[in-house]
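All protein chains but one are shown at their positions in the complex.
Take a look at chain A:
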Amino acid sequence: MYQKTVTIVAPHGIHTRPAALLVKEAKTFACDVMVECNGKQASAKSLFKLQTLGLYQGVSVTVFATGEQAQAAVDKIATLLITLS
């Protein structure tokens, strides 16, 4: 398993629009990519689940994946989490 922890900086957090962009990216990877935050987990490929995590400014988020392209997927999603707003 490969994992990475980042902190959300976007003022309004990862709200619907950036979350949708993130899901789009996640879907380009074959492996399952999970996001954990506030003690909850969701697949990065499910906007519905991702929404419930509460990805707001200042929270710490862990992205992890196993299998094919795991590292590339985690790096990509982690980068998006800190750059999207």
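The definition used in the following text is that a residue touches a chain if its C-beta (ideal position, glycine included) is under 8 Å from a C-beta of that chain, and two chains touch if they have at least 3 such contacts; residues count from 1.
Assume contacts and distances are computed from a predicted model.
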- Message: Can you match the unshown chain of the complex to its UniProt protein name from these: "Cation:proton antiporter", "Cytochrome c-type biogenesis protein", "Glycolate oxidase subunit GlcD" or "Phosphoenolpyruvate-protein phosphotransferase"?
- Response: "Phosphoenolpyruvate-protein phosphotransferase"
- Sole contact to the chain not displayed, among A:Thr16, A:Gln41 or A:Gln71: A:Thr16
- So that we can see where the missing chain sits, which residues of chain A does it touch? 12-13, 15-17, 19-20, 23-24, 43, 45-49, 51-52, 54-57
